[in-house]
Each structure stands twice: as C-alpha cells, then as structure tokens.
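One structure, pasted below without further comment.
With one protein chain held back, the other chains of the complex are shown just where they sit.
Lettered A, B and C in written order, each chain numbered from 1.
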C-alpha cells in the first residue's frame, strides 16, 4: 500500500473516530469501574479479526492497586445495568476487572509489537459553560462528578482506530500486535495487574502515547517523552476521640485537625536539589457532626519525584509528618499505599524510527525528538518491564491546543489530533522501522 | 392523690419507660430526619386523652435552621419506608417536618404549663465494645453512623411518661399542659420553627431538662441550670481551581488547603477574659481525586461564648480567618449561618418551687438549687421567648453516672434516672407550686 | 491619731508619691536587673527607722527562677554604672540579686504584718504618642524597649509611702511590719526566692495589691481578689540542621518551621470545661541568615489555667505539641521550665476587716468585697505560704481608669489612685482590725 493509501485509510476512519470519542466522552467511568466503557470497547473489537481478552484473564486480582470501596463498585454495577450492559458481561468485569485487549496477526512472522491506551475518567464535574465544546456539540458527560478530563476518551478512540486499520489491512504489516485498553491509569493503579498476568513478557516493541501534555500544535508529534515523575499514592486514616465540643472539648482527640495539619505541613516539605518534587493531598474527609470533636479523618494523597530517589525522599518526609500530625493532636494514624509509578526512559532509537517513518505521511507536519512530561504515567510500569525483558519502548506525545489544562473542568482538545496520532501508531509498524536491528 | 400514690404511679411506669428508651435507642435519627421516631411518638400519644399535633402545623417552614441536603432527607424517607411507617405519615413529616406535641387539659382552669423534650440523635457510630450497656442488653443502634449519644432517647421517654401520667390522672392537676417533642436540637436548629408557629406564646410556666451533663448522682435534681453558652452554627464553602497535581500544580487554587488552614487557625483564636469560648470545626470535606488539586471544600463549624458578646467575638474572628484562609490559597469562600443559640437565665423562683415540691417524693434524694451547663441548648430559644411574654422558665438537670461523656461513642447513663426525673416534671404541676404568684 | 489626721498625713505625702512614681517610671528595669531601682529604694528606706535588707540575705540563689542570660545581666550592670550606682551596691545586687525589704517596729508588741509590692518593668517600648501622659509630663521611659506598663512604678511608690508613714508614726500601730519590694514579679519568678529565705515564715497578716486590673473607679477598693490563674512559664529550644536554602534545601532540618508550627498549633489547644485556659508564645527567635535553612529557634511561652489542674492540662498539651512540631520538621526540642504561679484564695475575713477599717477614711469612697483578677500573680506564692503557716492573707485591687490595658505601650493609670491605695494599706493596721481574732 502506498503512503498515500495509508493516509487515505486513516482519513476515512476519522468520522468514526470522532463518533467514538464523543460517545466515550459522554459515559466517563473512573478507574476500576469502567464496565460500560469496557463493554463498548469489546463490542467493537469483536467485529474485528483478532482475539479479544478481558476480565480475570487480563487482570491479576492480587496485583491490582487502589481498587475503590465496595459501595463505589456496586454503584458502577448498577450504572452498567441501567446502560443495558448484559448481566454476564457485568459478572465478568465488576468488582474491579475492567479493561480489555486484542491480539492480531500480520501477514508474515515478525516481532511482537504492543500498543497501550488507557480508558478511565476522572472524578471531576464537567463545566456547564456554553463555550465548552462538548456542551456546544452536545456530548458532555452524562454523569455528574465524572469526566474525561485527561483525553483518555481520545486514547480509547485511537486504540479502536488502530485495531480497525490493522484488522482490515493485515497484508500491510508483519508480526503479532497486542493492543491493550488499560483501566485505572489515573493513580498509577492498573498497569501492574496486566503485567502480572504476563501480557508484556514477550514484547519486542512497545508504543504508547498521550494527547496534549506539552504545548505542541496539532500535526506535531514528539517521538519520545522524557522526565516521567516517579510517584507514590497513599491513603491515611486518623482516628481520635469524639466528645461534646461545647461541654467537654478537652476530652476529644481531634482527628480533623490532625489531618488538616498533615495537609498544610506536607505541602511545605523542602524542595530537592536533585529533581522535581510534587505533593498533593487530593481529598480530605473528616468528622461527623457539627458539635462533635471529629474522631475520624481520611486523606488521600500522592508524592512525585524527578527520580525514584527523590520520590522516596518526599514519601519519607510525608510519613514523618503524618506521624507528627497525629502526635500533635493526640490521635492515631495509619498509612496505606495504593499505587506506585516509576520513572522511565524511552529508548532513543525511537527518535530516529518515528521521524523517518512519519516523514512520508502528509498527516504529520513535524516530529520533535523528545518532550518533557513532568508528570507520572502508569505506562512506565510497562515500559520498564518491556525494557527489562530486552524490548524497546517509547511514549509519544500528540500535539494539540487545549481549552484548559489536564484535569480541569473545562479541559478539551482538538479532534484534529486523531489523524496525526493514528499515523504515529501505524507508520512505524507498517514501515517495519526496526528491521535494521539485529 | 397522696404523694405516695404519685410515686407509686411513677414506679409502675418504669418498666414501660425502660422499654421505650431502649426502642428509641435502637432507631436513632439525626435532626430533621426523625420520621420514624416521630411516628412512634405520635402512635403513643394518640392512645392518650389529648390533642396531637405534628407536620407543618407544628413546624414553620421558613424558621427551620440547618435542614440537611435533599439526599440526606431522601435517605431518611427510604429508611422510614423500610421501618413500615405509613406513606401518609411520611408525606406529612418528610423533608424536615419532624417532631410532635400533645395538649392535655387538667381538672380545672389554670395556668398554661409547657414541657419540652428533644428527640434527635447524633451522627456518631456507637461503640462495639462488649462492656457497653446497650450492647450487653442488645439494644444498640441499628443504624451505623447514628447514635443516641446525648440521652435524647431518655428525654422522649420522659415526655411519653409524663403525657401518660397526666392523661391517666387529669384529676390531679389544673390548667393546660403542652408537651413538645422537639426535633433537631443538636445544632440549635429546631426550637425556632416551633416558636415561630406560636406554640410558646401563651405559656405561663415552662420546664425542660437534661439527663446527665453535671456530675450529680442518680436521685439528685438541679432545679435550675446556669451558664448556657451562646452559639453560632455556620457552614463554609471554599471554591478554588482544579488542575493536574503533577503536570500543572501551579495552576490550581487549593480549596482543601484553605479549609485546612481555616480549621487549624480558628482553634487558635485568642481566649476571652470576659467568658468561656468554644470553637469546633466538626466536619471538613474537600477534594475529588488523588491527583487533582482540590477545587472544593466544605467545613461545618460552630462557635460558643459565655455571653452573646463573647460568642460574637468568636464569630467575628472566625469570619476574618476564613477570609484570610481563602486569600492564603487564592480561592473564594462563602459563609452560611445555619443555627444560633442564645444565652439564658432560669427564673430563680424555680429553685424554691422545685425543692419544696420534691421534698415529698421518695424518688428524689436531693435537690441542688443550680448547676452549670457550660454548653449550648436550643431550649434557650423557648426560655427566652416565654420570659419575654411574661412567663417563668426553668431547665433542670437530672443526675446520673455516665459511662462516657456526652457525644462519645460509649456514652451511656443509668436508667435509674427516669424515676427522679419524671417526678421532677410531675410534682411542681401537681403541687401547683406557683399558686402563691399573682 | 484621729482618722482625719491619718488622711491628712497621707495627703501630705501625695506630692512625694507622685515624684517617686515619675522617677521610677523613667528608669524601668526588667526582672532580676532592677539594680538602679533597688538602689533608689534602699536609699529612701535607709532614711527611715527600720532594718533594710537586700542582696543574698533577701534572695536565695537556688530558688530564683527565670534569671536572664549573662549578657542581659551584664548590660544591667553597665546601665547601673552609668546611673552612678556605687560599685559596692552593684556588687551586692548584680547577677540577679535585686529587691529589698524593710522591717519596722510599732509602739507595742503585736502581730507580724507583712506587705509586698513588686518593682520590675516589662520589655515593652513605651508609646511616643503626644497624648500619652508620661510624654506630656516628660517622665516617659529613658530606656527604649523597657517600660513600667503594669503599674509596678506605682507599687514601689506605695511601698515607700507606707514605710514613710509607719516610720514617722510608730505610735499609731502595734507589732512588727515587713515591707517587701519584690523583684521579677513578671513571669512569676521572684517570690519563691524570698520565701525560700524564710522571710514569710512568721507572718500573721499578709497584704498585697495591684493598681488597675478591674474596671473600678479611683476611690474604690476591692478588699480581696478572686480567680488567680495558675501558670507555668517555659522556654523551648529547637535545634535542626542548617543548609544552603538554594542549593541543598533537602539537607536542612528547619528549626524555624518547627517553632512556628509549635506556636500556631499550641494556641489551638482545646478549651477546658473546668475552667479558664490561656496560652501565649511571647517570643520566637529563629534562624541566622536569609539563605540558610534555620538550624536554631527559641520560643518563650506560658500557660495558665483557672485551677492548677487545668493549667497542668494546658502544659501537658503544649509539651506534646512541641514534641510533635520537632518531629514534623525532623529537628530536636528541649523544654525548660522557668517559672510557676499558683492559684490562691484570699481569706474572706478581709472583706469585713478592710471595709470596716476604710469606712472611716474620706479617701476611699467604696469598698467592693471581691473582684476577679483573671490573671496570674507571683504574690500567690507568698499568700499560699502564709496561709499554710496559719496566717491570713489578702490581695487588694485599687480602682483607677486606664488609658490602655496592662502591658500595652500606652498603659497609664490615674495618680489619684495613690491616696485611696495607701489608705487601704494603712487603715487595717492602725485599726488593728484583727484584734477580735483568737
């Protein structure tokens, strides 16, 4: 197939991509509750010529991190029922077994190439502003309090578009392709459970990527990403003693104040000369009644670091501060770790491979060798695993203007990103860019 | 009826009182959601010879304070349905129209005497300790997260016992008696809505009281209470800007930290030389996701003061600190006032009246003229209203040992308090203690 | 001597009292550095007919509390030299041996009556406002950073006035009188060292008092004071690790932040239902250079409580919070106790004794039986000691309007207070009010 033909195929797919994207945008589901999302994905994949995997075959139960509470999982189940997901499918994916993958075979023998996209949404309420594109075009989130505010709706779409192209044109490529639709990327929770079931063990080349992140224009692709932050996710519970706030304030052990102190002081952990640091206490819930000294508090937080060492420094500091905050108010504290993201380095070969492959595509205007992410990515768990096993991995960035930053209630990107991004996934494979290796 | 006869009547009621108390203890409902509680009360009252009032006739809609959110009210409705409260009754009391009263007539014309008991529970999870009396005797709260931890189960019981006695022995007393079963005492929210409907307008003598509070033994009664704290109840909402905590932390406006700062600093408001002060932030809920800078926070709090002036000082300080906390983190804040309690002075005549009336009862060993409360009480709204209209009011304290302080998960009192407490309500009326007045 | 004669004598003394007061006001010296003040006092006392005591005979070295640092003591020495205090006198009083007493004998045998006034100033810079009376009359503090902002200049004056009267009119009274000019009252530091040398062991009647405090007018006297707060004085040192704030911030252990956290959180210690509480961190000094993580911090503070028990609760909380603050920032902390004040009760007999004695004086318009202090007083150490040994003690309050509150840079009182206050000291003795005892 000539280069022009591939570009044409991609362009023919674009209306379908847009449709998928808008559908997924309407039904955002947070990590480990993506039952409906997974159902729609698998329905699409089953139309293609490949093997579709999901449920416990995909996800190893014990390697899952940060699975939400029973009642959150149950609500997701009820929501899926209301959206007419068949009972059998719910049975297989409920309780935190979401996500799917498809395996396809090319014309001839060849390397095992793995792509990974992520599928979960965020616990953010989408803006109701008229100027917000999903409002204008009538595809805003149907679920108050959940939103695709990190472009994973677009990532699912790219995964489906890629699978469709590869299934329809097996003569254009060699080897085996696995496309993973990973759940629970937010909070760096889901990748480990897929790796644990061996799905990344024999991968020769691994590609993933993200829409947005840096300030490149639509049409521009970064072949590799740099500066992934290592991260630790944690929950803390403080338990104190309740008492009547008017009559016996001195008998209380104030868990709310301990949690508030932990929050305030942990942001003040010293910066580190050896790399970026981050701290976030994303949630704090404390207390029961207005006139009762709060005997319970929970905080949910994360640290990040430019390296594993720097992230560890942050987490050591947080641990000591939580202990100190509990002591400050005479209460008890427990820390639970719920997720962990690694630093990672893309193999530099991709800078050349991707640039040369995309040279031919009219859909991509410019390829940057590398751009900094400055955030954490659960894909790093897969990248590190593939590299340890001898494979080569990259994480691309797909340029687009943003209406507002990632995780913002007004987040939105240009749908014009789909063409170049899909090209960036397809061309290296079709061009067999790694043929000179070995 | 001789004194001995009255004591006998009370003693005959005691098994019933215990039964009532344990029943109400099992079904605690927090303020404005006491549908089932109100239903059981009215069922009992309707067996008696008096006029029973509840719903909008009792409660003035606009004068209600601190009515909870729609979804809390709805859950209460569902709970009431599950407890088989008839649909019609739910219809009349749902959405924050709980509570009831009964009016009874004595043998002859006479003064209008009003009693008030309170009926709401607290958002506290009862201890599961085996040594806790309600666990031993198998009548602990059936609702996780709600508990009668301030003896209102006993107060309802006293109200029903009093109504029963007065209804069965109309020949023993003169005048009109109103017994009010007030909802939403916690947070000083319900009294105003009953006063607003005029139920306290023509009251000559007003009596209320509380089990526990001071360290008197069972058998001892304080004829009056002193040192009610004035109080203001408030909610605060902080709204900031969400952003990706790893990728764009600097773009966030952290509402969680603003709320935490408001909590930490407001406890540090300077003490006041002119009287007691209290501050409590009873609840703090903030944030949505672990890796999102929190754009929303809510705190629920209260101030108290030994006088209205001192309470106002506290509230002025809190207001300034909330504004400063919002400024600290570049977010917005709104304060809403949800309840207000007043200082109050019992009329000193009651010290003599109650002491002399109870001299005759074998159930009461000792009467203290006055004891300090050191807390707030919604009854003060009624006390002040009655006094402004020319009536005389008191608030008694009923001695008992406590297993743990009020609002503590292990709170419990001696059921032996019921005999003396009921006597303290009945004897002044039967003895017509105010006959020398006017 | 007739009553009129006593009043006349007092009135004749008033110009001298005013002169003394203004002189002492100009030369304020903080606790344990009152060398010049002590020198002037002893010079005046030596003119009288009594035994003057000072230096180590008065002050027991080991029982002194809160003696300042060597360099503060040295500066005081230099200041005294500049004010021409003779070298020998400096030798006897320097290093924290200030204060004086005089013992006088009356006409006949009689009880041992002890008076106590305090002589130290505060580390406050006097206002430069023109409207401030000492500025208008040109007797403001000559020492920047030190000020008689708690009326001890007036107390010294009353002590000298009393000594003068008693020395000039020995025929008017019986028994032995000791007048103690106590150093280092602020911070409750000096009384213990005088008690330790036995000077209060054989006292039958003890009188002390304070100008101002309550809102009584000039001419009004409170015969006794109530509600002295128990208090604990403490210093805390935090030691951390300094590091370059730009290049290696993560290597620091921030003592400044630990001290700041200790300050902020300790004000938030829960109020106590059993009595008043106070907390003050009066000074915080931390750090060395702008771009150095601070490795040192010192805070100086105090707790108070309505009872010894409540004060102990405060101090226990502070101790835990200091430990927690150090842990929060990974630094070390040490607490040193530097003073302790007790609760005390005046003997109620004085209410009658003083009221009846002063009935005859035209200088006093009204005697209140008792007024609340709501603060701490080092005299309580003497009051408790005298009472334990079988004596009777009181602490009077002398009414005056105040230009601004105690310890305020604009603090000032009416000099009209001297007449009534001196009468309140003299009349009970001259009238032998305790003659009916025993």
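Methods note: a residue touches a chain if its C-beta (ideal position, glycine included) is under 8 Å from a C-beta of that chain, and two chains touch if they have at least 3 such contacts.
The structure presented is a predicted model; accordingly, all values stated were derived computationally and were not measured.
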Out of B:242, B:280 or B:325, which residue would touch the omitted chain in the full complex? B:325
Any idea which of C:17, C:119, C:263 or C:310 touches the chain not displayed? C:263
Absent-chain contact - pick from A:208, A:270, A:325 or A:410: A:270
Thinking of the whole complex, not just what is shown, which of C:251, C:319 or C:365 touches the missing chain? C:251
Note that chain C touches the chain not displayed via residues 30, 122-125, 145, 150, 186-187, 213, 229, 231, 233, 241-249, 251, 256-257, 259-261, 263-264, 267, 278, 280-295, 297, 300-302, 304, 373-376, 405-409
With the missing chain put back, which residues of chain A would touch it? List them for me. 264-265, 267-271, 273, 276-279, 374
Where does chain B touch the missing chain, residue by residue? 247-250, 252, 254, 257, 261, 265, 268, 270-274, 293, 313, 317, 320-321, 323-325, 327-328, 330
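Simple rule for what comes next: only the chains that are shown with their structure count from here on.
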Comparing centres built from CA atoms, which chain ends up most distant from chain C? A
Turning chain B onto chain C with a C-alpha fit: angle in degrees, nearest 5? 180
How many Å are there between the centre of chain B and the centre of chain C, using C-alpha atoms for each centre? 47
Interchain centroid distance [CA atoms averaged], chain A/chain C, Å: 67
So chain C residues touching two or more other chains come to 265, 268, 270-271, 273
